[in-house]
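Worksheet: the structure to be examined is printed underneath.
For this view, one protein chain was removed and the others were kept in their places.
Just so it is clear, A and B label the chains in written order, and each chain counts residues from 1 on its own.
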Amino acid sequence: MTTITHSLAELAERFELSLHGDGTRRIDGVGTLAGAGPSQLSFLANGKYTAQLAATRAGAVVVREENLADCPTAALVARDPYVMYARIAALFERLPAAPAGIHPSAVVAAGAHISGSASIGPCCVIEDGAMIEDGAVLGPHCIVGTDCTVGAQSRLVARVTLVTRVTLGKRVLVHPGAVIGSDGFGLAFDRDAFDHGGWIKLPQLGGVSIGDDCEIGANTTIDRGALENTVLEEDVRLDNQIQIAHNVHVGAHTAMAGCAAVAGSARIGRYCMIGGNAGVLGHLQLADRVTITAKSLVTHSIREPGEYSSGVPLQGNRQWRRNAARFKHLDEYARRLSALEKDSNDE
Amino acid sequence: MTTITHSLAELAERFELSLHGDGTRRIDGVGTLAGAGPSQLSFLANGKYTAQLAATRAGAVVVREENLADCPTAALVARDPYVMYARIAALFERLPAAPAGIHPSAVVAAGAHISGSASIGPCCVIEDGAMIEDGAVLGPHCIVGTDCTVGAQSRLVARVTLVTRVTLGKRVLVHPGAVIGSDGFGLAFDRDAFDHGGWIKLPQLGGVSIGDDCEIGANTTIDRGALENTVLEEDVRLDNQIQIAHNVHVGAHTAMAGCAAVAGSARIGRYCMIGGNAGVLGHLQLADRVTITAKSLVTHSIREPGEYSSGVPLQGNRQWRRNAARFKHLDEYARRLSALEKDSNDE
Partner (left out) sequence: MTTITHSLAELAERFELSLHGDGTRRIDGVGTLAGAGPSQLSFLANGKYTAQLAATRAGAVVVREENLADCPTAALVARDPYVMYARIAALFERLPAAPAGIHPSAVVAAGAHISGSASIGPCCVIEDGAMIEDGAVLGPHCIVGTDCTVGAQSRLVARVTLVTRVTLGKRVLVHPGAVIGSDGFGLAFDRDAFDHGGWIKLPQLGGVSIGDDCEIGANTTIDRGALENTVLEEDVRLDNQIQIAHNVHVGAHTAMAGCAAVAGSARIGRYCMIGGNAGVLGHLQLADRVTITAKSLVTHSIREPGEYSSGVPLQGNRQWRRNAARFKHLDEYARRLSALEKDSNDE
């Protein structure tokens, strides 16, 4: 395997950065300040790591202007070193080769439309009415169901299932095990079903619309809408094992951490941040730029941007048990407190 | 693709509803009161939407007798409009064609029994001793392991895995990514293993039994029993990403919302409703008709029907932090409150 290398001068020119040090030095990878070697690039974005800068063995460091004087090696100066590092590091990512064409083990329906520049991996199944646009890459074992579209330059890493009526925009990245377009969980309780009543399923006749530049994590599930579509606007970023129920609408540039869940018909604003294993109940609305901390449950709509939380702090189990038992009487304590205050005032 | 249409007169006759308006009008789909057009059917089940009835452009609406006077268009009168709408809407669902027979890319063991009327999709793997009954449909990439049975008219949408000793009843619907019959999480800590002790696995020798008319959501996991079976009775409805541990027993007509989890050997009653991301600890018992609200943790058995909850409300983060910090001292506050009351009474 040949190594990818870039000279510091090339990097400086490509990303319009000012370079301090030897521009002929060749970089073949990236690393942490503590771990990078002489042919690797590192970065300093967080003040906590400033002490590590002096001792770094990295070949070059992306720094802010203000840290330049303390950098013992070559430096590339950026306003936002973390973002710039992300852009440069992407040059060293080695994506699996994805030659245009359809692997002979793939099963492609006669009524599927596949661009000549798309790459369809082993054991993929593409059903009637599916469309795979230019430069899209489907890794092994992807299933693209009836009336689904995979937009140009999108990549389904492996074993992704698009069930039906799913449209992915351009440059969408979907990780293994994700299921998009499965039936929403819509049930009506029918008193006349079975002996004492039971469930009737509501057909899920809508689809899913995923905007450009979204990322969908491993084993994440996004159900299709009951009548209208479940929607992710552009640049929505979902981590692993997230559950998006039917008819949810997620605004552009919102990010959710692992195991978050959004119940049916909730509407999340733009630029929101939903913490790990946080939940949003059905039919609620969250304004733009709302942050929900990890494991919180959103039980009412939120109209104002800001950070919101629920939960109680971790404690040693014995101590926690005592406090938790008291929680069951909190209302009583509050009443007793008020009564005492009244007594005290009456005296 | 030809459009499915039904006249209002046909629908009224088929579902034994009284029709008000032009029976020759043809319906080709369903929609919300606000979104449905002249060839679509809508419904009014929830009083909150009564105001939308007057303005609807739907071709017909399923309503209660009491709303008939306010309906500006044709109407079908039902005692429970939501249930009736669900039944009618099912007529307009377009399921993927599933021709009887075995796709040439499927891998079927010599010792598997497959009904001639079953449909086995691309890349399915059916192992020895598996049985696929009449009219069952397996979408692409399903795996049916040794000694598993897929009951008549059941449908595995795509990429479903039945590991071993799993029996699905009739008309069971399983969504993509579900894993049924995986090893239960059974470990014994052996002080003599490794240097300072380690884990010994208990073989999981039971199976899974799923009753008729159950539905299992995308990426849901149901482990097989250690010695006896994990059991879902009939008409149990599980949403996506639910975890059912070994030896759990779920009563008929119980429904669980996304990301709920039930630990080993718990026994859930009939007609229970388990909210999203709620949890039930191991070996507990829940009576029939117990409702658990979202994200609650059930830490003791529940003998009485009713609704149960845990958790604390969402607040702005700054305010929440102050309250949460106080939680760590709740036991102390309760004692101080009692002491004050004693002082007050002693005066």
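We adopt the following convention: contacts are C-beta pairs under 8 Å (C-beta built on N, C-alpha and C of every residue); 3 or more make two chains touch, one makes a residue touch a chain.
Just so you know, these numbers come straight off a predicted model, no measurement behind them.
Asks: Can you work out which residue in B:Val179, B:Ile210 or B:Met256 touches the chain that's missing from view?
Replies: The missing chain is touched by B:Val179.
Asks: Decide which residue listed in B:Ala9, B:Leu68, B:Ala90 or B:Leu202 touches the omitted chain of the complex.
Replies: Among B:Ala9, B:Leu68, B:Ala90 or B:Leu202, only B:Leu202 touches the chain that is not shown.
Asks: Pick from A:Leu44, A:Ala130, A:Cys259 or A:Ala287: which residue touches the chain that isn't shown?
Replies: Only one listed residue reaches the unshown chain, and that is A:Cys259.
Asks: Out of B:Ala9, B:Leu68, B:Ala90 or B:Val312, which is the one that touches the chain we can't see?
Replies: Reading the full complex, the residue touching the unseen chain is B:Val312.
Asks: On chain A, where is the contact patch with the chain that was removed from view?
Replies: 29-32, 35, 80, 82-83, 85-87, 89-90, 92-93, 96, 103, 105, 121-123, 139-141, 157-159, 173, 175-177, 213, 215, 217-219, 234-235, 237, 239-241, 252-253, 255, 257-259, 271, 276-277, 294-295, 311-317, 320-321, 324-325, 327-331, 333-334, 337, 340-341, 344
Asks: When the complex is taken as a whole, what residues of chain B touch the one chain not shown?
Replies: These residues of chain B touch the chain that is not shown: 105, 107, 123, 125, 127, 141, 143, 145-146, 159, 161, 163-164, 177, 179, 182-183, 185-194, 196-203, 205, 219, 221, 223, 227-228, 241, 243, 245, 259, 261, 263, 277, 279, 281, 291-293, 296-300, 306-313, 315, 319, 322-323, 325-327, 329-330, 333, 336-337, 340, 343-344.
Note that only the chains that are shown with their structure count from here on.
Asks: Just give me the whole-number Å value for how far the CA centre of chain A lies from that of chain B.
Replies: That pair's centroid distance is 25 Å.
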